[in-house]
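Removed from the display is one protein chain of the complex; every other protein chain stays in position.
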């Protein structure tokens, strides 16, 4: 029987950062809690934070369940995490600049060339281009899990367009509205500077041809996208326009947006669309979402695109294994955050081990995301395991496997009262002229008892994440 | 502002106004159907479908124009591009897209209408009185309008919203008048009859202008007075000239704001001046129906020019 680290209770005693929360829960009878929960839901609905689950149809206005019980880190814990996250974000960016340049890390034999250059996410179209300030990934979302008091593992890196930051901000907003006393009693680091920091980060990577205060826009795939709320929320908080592909066009050496007063030049595009859909002249010719000619403007220094096209090769699950190696190679430092041991099914020996131990491993598709297409061995039936085995055998290179981690739990409100549920953490690291991190992140919680899958598309919920001031 | 954002705002207003008109049409229909129908000509409900431009779609689904089917079709049916439900859903969808250009109050008003509509749509139809549905629509349209007037920043977005309202309203007023004169009463011998007056009164009621009319004109309801009230009277909130005035004033604000004169403004000024120079006699002489047809065409081309000038994204 695996034991799980409980972030609030350690050997029957309340850990110090949670001390005040214990009194808080005692002072909240079931009726009050239900009332508050309903109030929170009404607030979310009113603000309009809803979440459409990919490909499931159903109610497009579904809410991600919000759990009112906060998740807490001490300032010491956070300081260690912060150093590790920033280190990782720097190394990932150095890697990207390198592999689209001379590829020193491959030449040095520290990572196999085929993993990088034959990777579907490797973008031939940007080879030889160094983006403004040498940054490819401007918002790095690093998914972390905790397995002990001092044990954290990086589950995966998200270098393209990690989503969910609006929940980090809204969860805090709603907690402060509903429980102001809690914030008076605990000294909690604020997170509301995120939009301003993001804006500053984006402005700092304005293109070479921009000699003025840069005009920034957020590019969204459109209002049918499940993250549309987040796009419009960020645009509003940053005071920038939220545009779709058709709102932008290329003329001469620049990109412009269509306004009621005529064309207005755009300098920095924070895009929330995939590489494939940004320029039909360069990538998918059938894309209706893109801006024809954008890549020519980009490569000639007329506009910055954040994250830079091609950034996806760094967050590939097969490349993930080599991130510690990147940190040593580019920064000359030892990694502060550990990787989860990973078996690459593309390697014969690894694959053999994985197939023999499917019942106790977590197996994922190399390019998968959102918790889709994965196998959680210990939680699966024999039939599910056998079906998955066939998939891995058919295309081993498409799978990696990891041990089933003993994800920590935090107290969570459930129908019966309060019970431990598994959580992970996604902080958002900003990379521009500076590397910054707001003290907090998005805590996702698996609401089903015993479940280790925290993805919102799989019934996960979210929590407010606190970092206590010193 | 982004042309697409302006376009979304403009359509929020147009759809809300259209939803209200559709509810008013239903009201006209139900009141007229309360009269004994021994006149030997066609079913009034059919006239209504003709007037709202929904007859074809309706007959694709239903054989006879029965009241309950018409109510369903004109109010709830999302397959009907101009049903109240379609209009409100689209207004709310346009609002969702430009959430950040709206205040919380405006969003709330639109979102509440949409959420309530979803609840209404689930109720058995026989529990829903038509008058309750039309009241409901009018109330929500007024709440949205009120939230816009009370809370929205008076920037260019506000102008585009109002342009949408006035353009849609002028078109709708003209169409409502045309329903009465052209569709409900096709035979010249009925002009001036008791039935004729009843229908005019119904129309005034449907436009919530019944009492206002009596204060302004008094006495008997005649086609001439009504034409004067609904076309040329600047006190009437739905009259064509009031709408034209609204359009020119918002285009003038945009001119000041953007520092440039546009063709849309020239056209709107010409339209308003044309109305101001008209007398009721001239309208009657031209023929009310002919006048209204011409006006509806003018308003449509003005809408087209407003689109080209500000909303299409091809502005230079």
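Each chain carries a letter (A and B) given by its place in the written order, and its residues are counted from 1.
Criterion: contacts are C-beta pairs under 8 Å (C-beta built on N, C-alpha and C of every residue); 3 or more make two chains touch, one makes a residue touch a chain.
By definition in this document, contacts and distances are computed from a predicted model.
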item	value
Complex member absent from the view - protein name from UniProt, among "TonB-dependent receptor", "Spore gernimation protein GerC", "Transglutaminase-like putative cysteine protease" or "Iron ABC transporter permease"	"Transglutaminase-like putative cysteine protease"
Which residue of A:113, A:180, A:341 or A:378 touches the chain not shown here	A:113
Contacting the left-out chain in the complete assembly, out of A:293, A:324, A:373 or A:397	A:293
Residue of A:76, A:101, A:378 or A:450 touching the missing chain in the full complex	A:101
Given A:131, A:162 or A:280, the one touching the chain that is not displayed	A:280
Residues in subunit A touching the chain absent from view	100-103, 106, 113-114, 117-118, 120, 122, 124-129, 249-253, 280-282, 285, 292-293, 295-302
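The working rule: only the chains that are shown with their structure count from here on.
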item	value
Separation of mean Cα positions, subunit B and subunit A [Å, integer]	47
Complex interface listing, subunit B residues touching subunit A	1-6, 93, 96-97, 99-100, 104, 107-108, 111, 156, 160, 254, 258, 310-311, 313-316
Touch list for subunit A against partner subunit B, complex	46, 48, 223, 228, 232-233, 235-236, 241-244, 246-247, 257-263
